[in-house]
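Only a single protein chain was left out; the remaining protein chains are all shown in position.
Our next item is chain A:
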């Protein structure tokens, strides 16, 4: 990326962020290991008779309208010839580790968002004379050669734009937004692309005549704040392509949870409560295995109802009603209809609070 000296931000503060996003990651790994999968519709996900959902699917499957997070049964209706296979998380995790290791060679600031997606800040990198564009091309090349999968990249002065850019020429593509093109890039951008704008907010914005970032730019900060509260400030900045969030290497986990989708909806509170021991037991084991038992700060229960509406209840450990049964009861009260999924989890203390000695736990 070239540095634009005319830009308002001093050159030394101009950041260079790359967002990498592997193309249909799980499916790509499977296609690499079983080439016949390449040309047929393929999805990785849970079994339809067990209410599984699609985790990833390849591009042939997408032409039928199959998407990730879609119930497997629905996917099979859209595409009866879909090859549906269960995932091999251990393998994906290994590939992910190798992918992150390549990124780490170019910067100390790597922020993984998931197994297949990461931000990297190369502002202070010397590689390729500091050209973020060349670093991105080089990394894409290496991932292709060394891991046998493709990754799309977005290069921009901040995380918000880098993330949009990586999606621009997907799959196996790359988009660079140099600083001097930021303005022309964001003006026609639909508001749905703004980070934090979901379906509900988008609908509200449309009602107000806000369809693109250009429309949003027409509003003052105060007007936006009046309509959207604190989020208005974010809208004001993001619609101008401004985003100061740093790329943070988040080494520690902030939360951990286990959840289960039930073959049959749980019809009442009692049957939900009956599922707790199994979920708690599994959570306990995972926490113990990762030596996180002593870092628990609060407990969380997530509940998804049969109509896919979901709710979460979180309470600090010090509250007397922070036991899972109380949380579950509170979550149920909010919906009071059949439940398809229950998750139990913990909020963990952050580094600042865990400088203290840490007693390790036995693993069984």
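The rule is short, and it goes like this: contacts are C-beta pairs under 8 Å (C-beta built on N, C-alpha and C of every residue); 3 or more make two chains touch, one makes a residue touch a chain; residues count from 1.
The working rule: contacts and distances are computed from a predicted model.
Visitor: Any idea which of "TRAP transporter small permease protein", "Cytochrome c", "Beta sliding clamp" or "NADH-quinone oxidoreductase" UniProt assigns to the chain that's been left out?
Guide: "Beta sliding clamp"
Visitor: With respect to the chain omitted from the figure, which of A:81, A:114, A:333 or A:358 is a touching residue?
Guide: A:358
Visitor: For a quick check of understanding: of A:53, A:288 or A:330, which residue touches the chain that isn't displayed?
Guide: Spelled out, the listed residue whose C-beta touches the missing chain is A:288.
Visitor: In the full complex, which residues of chain A touch the absent chain?
Guide: 284, 288, 291, 293, 323, 356-364
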